[in-house]
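Every protein chain of the complex appears in place save one, which is left out.
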C-alpha cells in the first residue's frame, strides 16, 4: 500500500529528474496587519486538484514538464533571522543540484532568504518585482527585517538599478521618492514591462510575485487588500513576458486563504503557479 | 388567512396563464470538487426580493410577462439516473401544457434531464452553452453521468455541429481537441456569438447557462471558480442576443450560495434570471 | 499615561484647527433588506491603519491637511426622526464653528439629517449623488422616511433640478420616470459628470456617496449588492472632479462590513475617504 | 401544477382546522447591538426540514396536531409603533377565529404587540418569560419602545406580580432591584418554576421565550450572547412544565441566524418550536 | 530530498509493521440536508498537527503504537454502489494483510462498504453504533442506499439483535418502533453500555462512530446538528469501554469541517481518533 504523498497538481516527478523544485515557506511572523499567509502553501497544494494541468492560455500542460514538490519547510515562528536562514539553506541545496527553486510564501519577507542565496550564486542578479506595495521602508517600528522592508533589504544586496517593480499603488511618500533614485518603479500597472525585459536581457533574474498586485476583487485572500490592482489576464500576460527572461529563482507570496471563504483566491494562486511554471519552462 | 406561497419575484401568475414555468432542480451528487448547488434555487427565490422587477437594461418589467414558479423538485441524492428522470418528467409535463421550461440548477448535470426531453420533442434541437468548463469528458472516474461530462452526453443525443459553447477556459487538452471536431467552442469570451445566432436561425434552441462563465470576482459563489471570466455586463449583452433565438428551454446552474457570504452571487443570479426571462419573452 | 484616542488615520489634529470634521452616524433601522451599516464607521476607523496616509493617485498626504475625527454619534435605533435630529444638530454645531462636515454612515437615510441643515445654511444647495439605487420612492411600505426614499425627501427640500445622480442601475420603473422630470439622473456610470460640474459652477454642493455605486466585485460589503457597477478607479476620477466643486458637506454611506470577510470593502472605503478628504482640500 | 407553499415542517393543515397559527414577525429595528433577528422566521421555516416531526422526548408527533403557518408579516422597518400595530392586528384576527397565536420573532420587542392584544382579550393575563436579560429598562437612550424595555412595557399593561421571569443573568443593577418589587424574577436558571406554575394555576398565560436564555455554546446565533445560560435539555423540561398552563399566546424570539454559520442555532430553534407546539397541545 | 508525505499525526510507520490502517472515504453523495463530509479526512490529517500524540486521559502515546495512514480513496461521486465497492475492496485488502481497518468518513453510508466486508470475514459480527440518528429507514425517497438507511442495511446483513445503538435522539416514530424489535437502541445517552459490552463478550465487533452523537455545542461541524447530545468526556469514557471489545473494524464519520469556522470540530475529531486508536490497542 502506498504512502499518501501530496504535491501540487502534476508536479510529481522524481527529484533527480526535476528541472524546478517547489517548496513552501509558511512564515508570517512579521506581518503587521493581518497574518495568515502561513496557510498558503498547504492550501495551494490541496486546492490544486480543482484546476487542470492544461493551460488553454499557453497551450501547454504541466504533464509535459518536470517539477518536484518538496513540501513545506518547518520554519520557526517568532525568530525571523533563523527562518530566513532555513530558506537560504533550502535554496542552496536546490542550486547545488542544478535545479531552479520556486518558493510558495508566506509573507513577502521570505523572498529575502531566497534572494540572499541567489545573489551569492549569481553576482549580476536582477529582481523583477510585482506588488501592490513598495516594501521599501528602511525599518518598520525599528525593525529592519519586515514584510514592509523586504525590497529595501534586497537592494542592500544588489545595489542601484537592479530592481524592477510593477503595479505599486501603496506606500509612504518617502518610499516612492527613494525609489526614483534607486530602483525602477512603475505605479499601478505593467507599463514599461517590455522595455524592462529588453533592458535586463540575459542577466540572471529572481522573480518575486506578491499576489496582492492583483485587484482584491479577483484576489481577496490577502492580508492587506489594495483596491485598484491589475486583472488576472493582465498578470498572465506579464508573467509570460517575464518567462522569456533568464529566471534563476522565483516565488509567489502573500496568499492568505482564510480571508476568502469562496476559495477563489487559492484557486487563482494555483492557476498562476501553473502558468508561471509553464512560462519559465522552454 | 392565506397560505405562505414563495416564488421568484414577480413570477406569481396562475399556472394556466403562464408562458414560462420556473422550477428548481436541487441536485449536486456528482459534483467532484465542492458541493452546494442544491441550495441555489431556494436562495434565488428568497433573495429575489432584494432586486426590482424592472430592468433598466432592457426597459422591461417582470410584471409585464407571465411566469409561474413551481417550486423545487424533490430529487433523490445519490441516484443520478433517477434524478434525471424526475427532471425529464417535469419538463415533459410543462411541454404538454404548451409552456417553456426554465430550470434552476443544481449542478450542470441537471441540464441533461431537460435536454433529453427537449430533444425528444424538438428533433432539430441546438444548444447554446455558456460555461467556464468544457464539460466534454467521456467519463469521470469511470462514470458517464457527471457534471464534467454533461455536454458530451448532450452531444450523444444531438450529434455534431449542434452545440455552441462560449467562455470556455478550463478543461483537459483532449477535451479542447475533441471539441474542434464535434462542437463549436469559443475560448474565454463571446467572440462569434452574433455569427452563431445567425447560423442557428430559427432552429429550436436549448440555452444552458453555467454561471461560472462569469469571473469569480463578480460571481464567487460557485464550486469551481475559474479566474479570467466574463463580466456581468458582457453576459447581459450575450443573453439578449440569445433571447432573439427560438428558445424552447433554458436553465441557469452552478450557483453555490454557501461560498459567498456577501450574497452578491445569489443577487447576481437573481438579476440574470430576471434579464433572461425578459430577454426570451417578446 | 495617555488616553486611548481612536481616529481615522492621519485625522488627529485639534478640533480648533480643523478644516473638516469627520463623525460617524451608525444607524440602519430602516434598512429593509440586510442591516449592518451601523458597524461601518467603527470599522473604517479601526481598519484605516492598514492603509497609508499618502495617495499616489493625487500625490497628496493626509498629514498635510487638518481633519478632526469626532467619533460616533449615539443614535437611537427604532426612532428615525429622533436620529435625524441628532445628525442635524451635529452638522449645525460643525457649521457654527466654520468647518465642513464629513459624515460616515450608516444607511443612506442619514444623509437627510445632514442635508436638512446644509440646505438651511446654504439656500442654493445642490446635491451630487453617487449610487446604484434611485432612492426616489415617495414612501416605502407607507413610511416616508426610509433608505429607499432619501433622495426624494431631499428633493422635497431642494426642489427640481438641483440633484445630480450618477451610476443608478436599480429602481422601480416609476422612479426612473419621475427622475426624468425632477432631477438629473445618469444610468449606470459617470457619463455627463464633467457637464454637471460645469453646470453647478460655484453653487454650494452636498456630496453624498453611496458606496454601492461600486461593483460588488470590488465592494461586496453592502446590504444590497447590485452587479454592473463602476470600478474604484472610475470612482476616484469622479471624486476628483467633484472635489473641484464648492463642497459644503459630504458623506459616504452603506458600507456593511459584516458581509465581507475579506475586509477589502472596509479597506476600499478607507481609501475612498482618504481620497475624498484630499480631493476637497485645496 | 401546485404552488410552492412553504411552512414549518408538519404545519400544513388548512386554516379553518387549525388550533394554533404560526406567523413570523421579522422586525429588529430597535436592536442596539447586532441586528439580524429579522431573518429568523424565514430560516426556521426553511431549516425545519432538517428535523423530524416526531419528538422522542415527548413521544408525540407534529402530524398528530393541527397547526397553520401563515408566513411572515411585512413589517415597516424604522417605525416601531406601526410595526407593533401590525402584530397586534394579526393576533386579533387569530383570536377572532378562536385559535392560539404562536409568533416567531424578530427582536423581543415584537412580544409587546402580541401582549397588548392578549391582555385586551384576557383581563387576568400572566406572562411567563424566559430570557438572559431583564428587559426592564424604563427607556433606552430616551426611547420607551425598545428590545431593552419590552418587559417593562408589558408590566405597564399587566401591573405588579403577573410576570414570572427565569434565567436572567444580565441587566443593570437598578433593573434587578426594580424587579424585586414588581415581578417574580429568577436569576440564572429555572429554580422555582414548579412553584410558579402552581401559583399561576388556571390563569391565562402568554409565554415569551427569548432563546438567548440558552447558553451561547448551544445557541450562538443571537445578537447578545450571554455566557452562563441554561442547556437545551433544561429548557425542554421547563417548556413542558409551562405547557401544562393555560397558554393563550406564545412566541419565540431573538434567533439571529447570521451569527451562526454552523446552522445549529436555527436547528435548535426548530426543535424548540416543535417541542413547544407539542407541549401546549393536549 | 524527501517527498511530501501527509499522515495523521504519529501514524507514520511502514505499512508492513502496522497493526491498524487508516484510510479516508470522502463521499457524501446521498447526504440529503447539507453535504460536506467529503472534506473530513483531509481536514483531520492536516489539523492533527495541532494536537499532541500523548493522551493525558489514557496516559498513552500514539508514538507507542503502529498505525499506517493510507490516504484517501478516490471515490466516484454520484454512483453510490460503485463507491461502496471501492471501500469494500480496500477493507478486504487490509484484512488480507492481517491488519485492522479504521475508516474516516464521509457520510455515514460509507460504513456499509466496510461492514459488508467485515461481516463476510467475521460471521458473528456485531455492531456498536454511536449516533444522534436512528438511520433505520427502509428507504429514503425510494432509494435503499442512503445515509438515512445505513444501519437498516447493516441489519439486512447481520440480522436481529446484533446492533447496539447509543445516543439516538432523532428519527421517525416508526424507526424507533422498528428498533424495539430488531436492535438494541438506547435513546439520548450511553445508559446500558456496560451491559452491552458484557453481552457482546468476545464476539467480533465493528464500531461505527457518527460524531453527531456529540452535542452540537462541542461539535458544530456536521450536516445535521441535533441539540441534546453527549459531551466529549462522556464519549471518551464510552470509547474506552468499547475499546475493551474485540474490535475488527471501526470508523468515525459525519464531520463536515466547512460548517465550523472555529475549527474545533475537526480538532475534536482528531482527538477522538487519537483516543480511539489508543483505546483499541492493547
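Order as written gives the chain letters A, B, C, D and E; numbering starts at 1 within each chain.
What we mean here is this: contacts are C-beta pairs under 8 Å (C-beta built on N, C-alpha and C of every residue); 3 or more make two chains touch, one makes a residue touch a chain.
Since the structure is predicted, the reported quantities are computational estimates derived from the model, not experimental observations.
Q: Which of the chains on display does the removed chain touch in the whole complex?
A: A, C, D, E
Q: Of the residues listed, E:22, E:51 or E:128, which one is in contact with the missing chain?
A: From the options E:22, E:51 or E:128, the contact with the absent chain belongs to E:51.
Q: Which of C:42, C:173 or C:187 sits in contact with the chain that's absent?
A: Residue touching the chain left out of view: C:42.
Q: Can you say which of E:94, E:163, E:267 or E:280 touches the chain missing from this structure?
A: For the chain that is not drawn, the touching residue is E:267.
Q: In the complete complex, which positions of chain E touch the hidden chain?
A: Counting only chain E, the missing chain is touched by 49-54, 56-57, 61, 215, 217-218, 232-233, 236, 261-264, 267-268, 271.
Q: Pick out the residues on chain D that sit against the missing chain.
A: Residues of chain D in contact with the hidden chain: 33-34, 168-173, 176, 187-188, 215-218, 220-221, 224-228, 259-261.
Q: Suppose we count only contacts with the excluded chain; which residues of chain C make the list?
A: Output for chain C: 1-7, 15, 21, 42, 45-46, 68-72, 93, 97.
Heads up, the rule we're going with is that only the chains that are shown with their structure count from here on.
Q: Through how few touching steps can chain A be joined to chain D?
A: The distance in steps between these two chains is 2.
Q: Quick one: chain C and chain D, Cα centre-to-centre, how many Å?
A: Those two chain centres are 38 Å apart.
Q: By the touch rule stated above, which residues of chain D touch at least two different other chains?
A: Correct list: empty.
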